[in-house]
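Every protein chain except one is present and positioned as in the full complex.
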Amino acid sequence: MSLSKRLGKIMPAIVLSPSLAVVTLCVYGFMAYTALLSFTDSKMFARFDFVGWRQYGRLFESPRWIIAIENMAIFGTLYIVCATCLGLFIAILIDQRIRFEGVFRAVFLYPMALSFVVTGVIWQWLLNPGLGLEHMMRELGWTSFTFQWLIEPNRAIYTIVIAGVWQVTGFVMALFLAGLRGVDTEILRAARIDGAPIHKVYTRIIIPALRPAFLTVFVIEAHLAIKSYDLVVALTKGGPGVSTELPSTFMYSMTFTRNELAVGAASATVMLVTLASIIIPYLYSELRHEPTT
Amino acid sequence: MRLSFKMMAFTAALSASVSGHALADESVEVLHWWTSGGEAAAVGVLKDDLQKKGVTWQDMPVAGGGGEAAMTTLKARVAAGNPPTAAQLLGMAVNEWSEQGLLGDLTEVAQAEGWDKVIPDQIKQFAVHDGKWQAVPVNIHRPNWLWINAKIFKDNGLEPPKTWDEFNAVADKLKAKGITPLAHGGQPWQDDTIFDDVVLGLGGPEFYKKAIIELDETALGSDTMIKVFDQMRKIRGYVDPNFSGRDWNLATGMVLKGDAAMQLMGDWAKGEIVKAGLKPGVDILCVTAPGTEGSFLFNTDFLAMFPVGADKLDAQTKLASSVMSPAFQEAFNLVKGSIPARSDVSGDKFDACAQKSMADLKAAEKAGTLMGSLAHGHAEPASIQRAIFDVVTQHFNSDMSSKDAVTALISSINAAK
Amino acid sequence: MKMANLAINHINKSFGNLTVLKDIDIAIEDGEFLVLVGPSGCGKSTLLSIIAGLDDHTSGSITIDGKSVQGLEPKERDIAMVFQSYALYPAMTVEQNIGFSLEMSKMPKPERLERVGKVADLLQIRHLLKRRPGQLSGGQRQRVAMGRALVREPKIFLFDEPLSNLDAKLRVEMRTEIKKLHQRLGATIVYVTHDQIEAMTMATRIAVMKDGILQQFGTPEDIYDRPANVFVATFMGSPPMNLLPAVIVDGSQGLSIQGADAMLPVPFSAVTRAPQGKKVLLGIRPEWLSLASTSTYQPTLDLYVEVVEPTGPDIFVALRLGEREIMGRLPTGSRTRVGEKARFAVDLSKAVLFDAETGIAI
Partner (left out) sequence: MSLQLDAESAAILSPGIDLRISRILGRYFVYGCLVVLAAIFLAPLISMLFTSLKSMDEIRSGNILSFPKALTFEAWQHVWGSACIGVTCGGLKGYFGNSFLIVVPATLISVGFGALNGFVFANWRFRGDHILFGLILFGCFIPLQIVLIPMAGLLGVLHLAGTIPGLVLVHVVYGICFTTMFFRNYFVTIPAEIFKAARIDGAGFWAVFVRILLPISWPIVMVSIIWQFTGVWNDFLFGVSFAAGSSQPVTVALNNLVNTSTGTKAYNEDMAAAMIAALPTIIIYVAAGRYFLRGLMAGAVKG
């Protein structure tokens, strides 16, 4: 075999190897490192004195972590349900051959473009009872209007949901819209000729046809929810009290603020395992059906 | 691993020294979170001072969360073997970094300039480890102050409270008149600043030492502690509904504008008072927090020195020496609102509050009631400090009973140990 | 044009336990038109890919012009290929598409353009040279795809179902055109299709495949008149060959049609090979039936006419013999009426007998 031909054969491997190398090191290497740390008694920096599962015990005894998990459940559920429903609804509206489609799309998409620092600045201000929505409504004459979720420990988590849904819905809408545009119009025509009313067409034909889009949306939302750190930091910094603590903020504060590196690593490992249990079945089902050409 | 981090730091230092052997690098990079108005102005003093000595100042500000973000940055920088020349650290953090063997050594210049004699022992114990000077104290803050809007008190015929009972009485009166008694920001460290004051004010210095510094379980579980939480619950009723997440300087602003009557806050609040064109001690009264007269909680910002290459050593020494010079200590603390860490700086140029602070410091040092503040990282390492914060904040923001709070406090501390 | 013979020697291919091709052995001469035909999944496209060098095989060898092409890249085999979806490069103009292979072999631009122009003239697509594939009709794309193959002047052309995406009319036109090209260039062509009419009309040799196994390899006449087995008999020809179950009787002289009260003599060609009592299938192409004149010397069957389908040149008639259905193909003008019984002559000289158990021709 000539040199150039041999080179041609291994070119894919050459092209792929730098990426694989960095991903192996910087994703899996660091994950393994984190998992390893969770079995040590590291405090401020890594220290490899192994203590078995002790840090996991401490983790699940910590009331903060329990709160974080409960909040994750509330936040995750509401975030996914609200963003999916609202995103689908807007996508269906936009799909009705409307005028100014581009304008509407841009309006719904732009929150995705903002960084959490910006999002935090806006929403803190809007939800602040003394300055934002409540203030505005009272100025407008509705003096009994109260909206104090941001500062009520039992409600603050919902403000995170609001800001989160606001930010991600446009993206969800775009995914669904892409899916809607891919639905076979022949089927729709047939269904209409068969006399199916419009809402039936949606519930019986279109939405089931969007199943792959739903899956993608779910996975994207789920991983954003679990990774959600920015929003909390920007909006409530985990407060009032610890009422908006999430696993990601817990992990961060353990690792960097409290010098409990090992506990932070343990919480990160729990998060990773949770993520993996959501993502891997998805990846498996996605890739299994790929044609092997 | 501890060794390897040391190695990293030194390798970096070494490589820097090799590359910059011929040319000394007359610049310092300082990581800090002094970004608020008064604070930034104070850092400006240091910057100008160094510039006069031919040292350029590379600013590395990381604002937010009382230095939390800055600590993340610092850890990343050190892990990368690329630490800044110096970083702003609070007392216990200096200890923790020193224990990791990651700090440099200033002993030479310290001995030459005789730092030992002019720094109070309680502060020195954070700066000196194993006989080595590793950090320089920039200031001494006193967190146990009560700031009072003089006009509100005068208009309502009130006297500054000396005990927590008096405080409650005053606050109730104000509340009855529709004035927010206490300006407060609902952030864990602010909650705990109040908590420190209450522990010290209700329990006295010995109790504070036992409970907070020694973490004595009997003290922590005592009736006094239950009373502390009872008082905390009362205080919760004196703050406006909108306090959650508010920054301290905004709370101070409320007192300045007359939106609230009092604030329990450290003397850095003075920077904001001065910036607003008001006079501390006149427009805004400064009294020690209720029941804490005679004790002095302190909080000192240190510039911890990291090992740097030989080329940068000179600039680092100049930085440390500048910080420790009486002239700078005076100038900086005049702007910052704190008092000099050096005991030999005259108080003439300082305002009444600072002068009182300086006098109180000397008295407390003698009486043995000069104690590190928990809220500001001079009593417990971060993990335990935050474990206490958790309970204090949780209690403050919920309807947890005082008894439950005490139980939670003990278990939280034990979990973090 | 330099043409080449092609030999496919005992090619096997399998994925794990799954055998895709089994001992395929075909050889053709220079300038032949080989059609690989069979139902989908029979392995014909895989075989084409192996010839092209796009796919590996497990064992066996391919020789082009007597030389093994083992291990050679497609571009080194001196072949060209036309794909079912045409596989035109969407971002390139027609000119660039056709000239791409020449460009890749570093042919200087003037020469390249000249070759492209010649091919474009041959295919009458010169006016399309500056367009992109997206701006072309299906038929035009088809021509461009052919042009891309022609321009290389290869030893062998490979066609992978090139006409299946065209409408019926265009397909017939292109069929003729490809055949013309073949005759004009004298090119060696391997052509894959599932359409037996394409196979019959274009091929000089046909290889019928099923389940990875070569069923029969021969000229179109061979395949049509002398199918090697029941599969070939029914796959090739439309309507397919009628198969009547029968038993050999009368000392190998007679055929008793099962399920009907009818007898036919055993076809002469099979007499010696069909023992008494053997179960067989009698294969009769529809056109081997005709309305019997009174004077016919051929054997006859009385059949019941169920459906009459005039197609223009022919009339297809669905006939019934007892339980059996038989398709007949009669010239237009034949007088048959639905519901009548008529007497049909059977041209047994062509009829084929298959072993009922193995399906193989006797």
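Quick notes on this one:
Labels A, B and C are assigned to the chains in the order they are written; within every chain, residues are numbered from 1.
Please note the rule applied: contacts are C-beta pairs under 8 Å (C-beta built on N, C-alpha and C of every residue); 3 or more make two chains touch, one makes a residue touch a chain.
None of the values given here were measured: they were computed from a predicted structure.
All shown chains touched by the missing chain in the whole complex, by label: A, B, C. Residue B:Asn82 is the one among B:Asn82, B:Gln125, B:Asn156 or B:Ser325 that touches the chain missing from this view.
From the options A:Phe39, A:Phe75 or A:Phe108, the residue with contact to the chain not on display is A:Phe108. Mapped onto chain A, contacts with the missing chain fall at residues 8, 11-12, 15-16, 18-20, 22-31, 33-34, 45-46, 89-90, 93-98, 102, 104-118, 121-123, 125-126, 131-133, 135-136, 139-140, 166, 169-170, 174-175, 177-183, 185, 188-189, 192-193, 195, 198, 201-202, 206, 210, 212-213, 216, 223, 226-227, 229-230, 248, 251-252, 255-256, 265, 268, 271-272, 275-276, 279-280, 283-284, 286-287, 290, 292-293. For chain B, the residues touching the absent chain in the complete assembly are 8, 12, 15, 29, 31-32, 34-38, 40, 43-44, 47, 57-64, 69, 72-73, 75-82, 247, 249-250, 252-253, 256-257, 271-272, 275-276.
Take chain C: the residues that touch the chain left off the picture are 49, 52, 54, 73-75, 79-81, 83-92, 100-101, 104-105, 148.
Heads up, the rule we're going with is that only the chains that are shown with their structure count from here on.
Of all the chains shown, the one with its CA centroid nearest the global CA centroid is A.
Centres computed as Cα averages put chain A at a distance of 37 Å from chain B.
With centres set at the average Cα position, the gap from chain A to chain C is 56 Å. For chain B, the set of residues touching two or more other chains is empty. For chain A, residues touching at least two other chains: there are none.
Listed in rising order, the residues of chain A touching chain B in the complex are 42-48, 58, 61-64, 124, 128-130, 148, 150-151, 153, 156, 236-237, 239-243, 252-253, 256-260. Within the complex formed with chain A, the chain B residues making contact are 1-2, 5, 65, 68, 71-72, 75, 79, 96-97, 99-100, 186-188, 241-245, 381-383, 386-387, 390, 393-394, 396-398, 408, 412, 415-416.
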